[in-house]
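I have a structure here, written as structure tokens, and I will follow up with some questions on it.
Note that one protein chain of the assembly has been removed; the remaining protein chains are unaltered in position.
Chains: A, B and C, in written order; residue numbering restarts at 1 for each.
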Amino acid sequence: MEEKNLYPTICPYCSLGCGFFLEVKEGKVAGLSYMPGHPVNEGSLCPKGNASTEVLTHPDRLLHPLLKTENGWKEISWEEALSLAAAKMGSVLQEYGPDALAFLGSAKCSNEENYLFQKIARLLGTNNVDNCARLCHASTLTGLGKSLGAGAMTNPLSDLENSDCIFVVGSNFAENHPVISRWILRAKERGAFVIVADPRRTPSTWLSDLFLRLKPGTDIALLNGMMHVIVSEGLLDREFIRKRTRDFEGFERILSEYSPEAASAITGVPAGDIIKAAREYAKADAAAILYSMGITQHISGTDNVIACSDLALICGQVGKKGAGIFPLRGQNNVQGACDMGSLAEYFPGYGKVGDKEAAARLKKIWAAEKLSEKPGLTTAKMSEAARAGKLKALYLLGEDPVNSHPDSLNVRKALEKLDFLVVQDIFMTDTAEYADLILPAAAWAEKEGSFTSTERRVQWISRAIAPPGEAKADLDILLGFAEKLGLGLEYRDAGEVLAEISRVVPMYGGITKERLLQAYRVSWPCPETGHPGTPILHTERFNTPDGLARLIPVEYRSPAESPDPAYPFLLTTGRTGLHYNGGSMSKRSSFLLEKEPELFVEINPSDAQTMEIEEGNNIILETRRGSTQAKARLTERVSRGVLFMPFHFSGTNMLTGDALDREAGIPEFKVSACRVRRV
Amino acid sequence: MKEVLIRPELCMGCRSCEIACAVEHSESKNLFAAIMEKPTPQKRIYVEYVPEYNAAIPMTCRHCEDAPCTTVCPTKALKQDEITRVVTHSTDLCIGCWACSMVCNYGVIGRQKEARVAVKCNLCPGREIPACVEACPTNALVFLEVKKLSGVKRTEAALKLARGMQGKAL
Amino acid sequence: MNERIRLIIADEKKCIGCRACTSVCPEGIIHFSEEGGMRNIQFPGSCTLNCELCALNCPENAIMFLLREESNIEENIEGKLGGKLEGEKKAGENRVLLPDRIISLKLMPCRKCGATFATLKEIEKVRKAISEKVPLPSGGDFWMELCPGCRRGTFREKEAKTLLMTRKF
Partner (left out) sequence: MPTAVYCDLSRCIGCRACELACQRENKTSRISLEVVEGLAPVPVSCRQCETPLCTAPCPGGALRYENGRLEYDAEKCTGCGLCILACPFGAAVLKGGVIERCDFCPEKEIPVCVATCPTAALFCAEAESFGKNIRHRNVEKMKKILDPSIAAGREGRR
């Protein structure tokens, strides 16, 4: 029998960075086996991880560069494709200037690819480069950046095991990051108290000791209410506040308006439960806060994040074992894509665009003459600019905005309006239908590169198999594209790009391919070669100029849209356990699709009864932006007046609005006013 | 209804209850003969030792209302008396699927090795006081109604208080 | 290959309709279908293969083979099955051709979902086998009236009930 070769790899789905082995036989994927030694998942894998190999062998994979012609798609050579892309982008550049170009990077691509991608954009003279972090955790970057100085998870996931109280707010971790449940349960076995705040009753709440069922969009009121209890009962960590933070005086004043009773009136959570949660959190020796898109995807996203950070700071629950703030991010490399500066307002390593010093440093390393000092367009602004005719050409790296961006009807309009659209992806997507040119890319195990997980763990993926057909690694495609543009970027492989990254991005200073291959996981910041990496942030000082964390008072603001007589329901969106984001990968797994085949909407049985809706009925949902049809699922998971829809199927984002957070530009996916009728 | 109630603060972990239970459920009902018996007589009460506190807690079937073990048993080997709430187990009907053991919230359903069936407390039918309670030297196990136990504890607390007062008065 | 043609004789009284024969037949010439609450097993009159797998695998020993050339064929059949087979005997030949033979057995509908899942005879056989092993009281084998899917569902619901008793949220 032919021997199977085992290649260690990292799951391509969510941001936890779970490890497993790919079984390769005669150059083909033969299966996967578990990796009990991996520090994040200890060998376990969620259903998506188990289904990940189906992506590699799927018949729908894009195999050749495709050009849109009047007679449909035409296969062309790589030479033609790259020349065309460079020529078209070049002519737009000449005619309309660099800001008529935009580049949308991918949090599914490696650090090296994202680095190169934004470098190309910036060398062309524009900061119009962004990635899908804008849609999930942009508010974490701005919020935690302001208060702690670093928009990243403070402690490793496995550290949750050491917590005595785990406060989960706006995260359905059990379905979206199932492996985290492992660590939470382990903490529970040790006697930890688990609090879950969520509008829905979900598998995560099953694991909780206290469930706070709040109204969508009222997180700040809840957090301020808890802080009110902590301050008035004197449960603060005064020493920590004095030594490690500033601005406490002004901060304390704003809380007076959020007595538990007042918070209860806004959130719908009983005042007693708010008090209990506050006491449990503040009295714990080590307490952790987990949050996710239930916090970030609001018009008050940045403020929500700040409120979480405030709560942790006044209780002194940052910078030690078992404590900290855990933003659970989305894509497998969303942390890395942001670190690499695939963002409109940040250079690699979070130097602000417009900051002279940061620009000068970059110019020197890149040997570039000029870099744009104007912050670029964020994803939502790109769509707006394209509709206004200001944006002419767009390069999409593994993104599917038609399904993943809010208000998809407007996104479609924007894509139609573009002069030239390049889509680089592994599958045909709804967005790729609008492309002028499609470039077939390699999937994760078909290329090499480093990926940074949500806990800042940088891991190397080696190439296990060859890409199908003529598909190429993203890095090779980008290098070819840059060559045609005459940008003079020369790298032999991903390792060489990483070597440059370690010079440009301070926290990757000591991270090289050789090191990652040896002990294929290092947590940044790792500023120099001998540095062991930093699993826990902020142990001594915060990443602010004076080393102190900021306590920033935030006020509750109601969501952009609230239910009214015309649109009486409150629609919130999220993920199910079996699918992943836009679904271009997970919806190609026969098993996942078999178990969760179509768009559904969760509705409370008593609401359904008054509207005479029965289980499995097709119903029409309408918001001010569009309407869609879905199967009704009657369940107590949602409370009365609330609807829940997953966003994996096209349709959901026709309903969501594009109201944005002022600072982070993140859209409010989580709250829309909606009405329902039977078909 | 009377139950086997535990007062962990009185338990000294001597495991007399475990031995008495195994003997009571043997053929011979005699300790020395029981040791030699096949199948080996088995205990249905478990004393869990807690090293941090140098303490022990005896655990046995609570004869839950609407007992989960009887709900899941496919062959009705486990049955609950509607009036007395006592959950009994029939070895003849047991198929050894361990569904009961999985849903028991107290982990007090054991396994009889030779017969490969479940064993659990049956409150010693034919005895006025279960063997474990009778054997307990410190009254950490009592066979009482819950209400009665509260009364006992009340009396004890009052006594303690009275003693304290007397001390003051002197 | 052996060219001798042999007759397949299936005993309607013994057959419980388990389909072991259909699944083992290398030629796939024993068919079954289900309609109108009946399971029909269709045996060909004869077979040329020398395998006898169907007979070997039949849990009820309900299948036997006879060489077509055997002279006392009618008596054989009649003797063994205790009835007359409607074979066709051609003039001048001592040979019998049997038509395809269909055995129809009543199916049991699942008490919960209504879908048929086994023949009454299968259920009867299994019930008997179980009762010899475990002395269930009457009605103690309630699951025999349920299809396997509903057995899973019923057991699942019971376990879920015990779980929900302790689940707060």
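We take it that a contact is a pair of C-beta atoms (placed from the backbone, for glycine too) under 8 Å apart; a residue touches a chain by one contact, two chains touch by 3 or more.
Keep in mind it's a predicted model, so treat the numbers as computed, not measured.
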Interface partners of the hidden chain - shown chains only, full complex considered: A, B, C
Option from A:G322, A:P467, A:G577 or A:G657 whose C-beta touches the chain left out: A:G577
Residue among A:N5, A:S232 or A:T635 touching the omitted chain: A:T635
Missing-partner contacts on chain C, residue numbers: 18-20, 23-24, 57-59, 118, 122-123, 125-126, 129-130, 132-134, 141, 143-144, 146-153, 155-157, 159-164, 166-167
Contact set of chain B toward the excluded chain (per top definition): 8-10, 12, 46, 48, 50, 52-55, 57, 59, 74-75, 94-99, 101-111, 116-117
Absent-chain interface as seen on chain A, which is shown: 31-34, 36, 41, 43-47, 49-51, 174-175, 178-179, 181-182, 185, 189, 191, 201, 203-204, 206-207, 577-578, 591-592, 595, 633, 635-637
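The definition used in the following text is that only the chains that are shown with their structure count from here on.
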Most distant chain from chain A, judged by the mean position of its C-alpha atoms: C
Interchain centroid distance [CA atoms averaged], chain A/chain B, Å: 53
Distance between chain centroids, defined by C-alpha means - chain A, chain C (Å): 58
Chain C contact footprint on chain B (complex, rising order): 66, 68, 71-72, 74-76, 92-93, 95, 99, 102-103, 105
Interfacial residue positions of chain A with respect to chain C in the complex: 196, 201, 205-206, 208-211
Partner chain B, residues of chain C touching it in the complex: 134-137, 140-141, 143, 155, 158-159, 161-163, 165-166
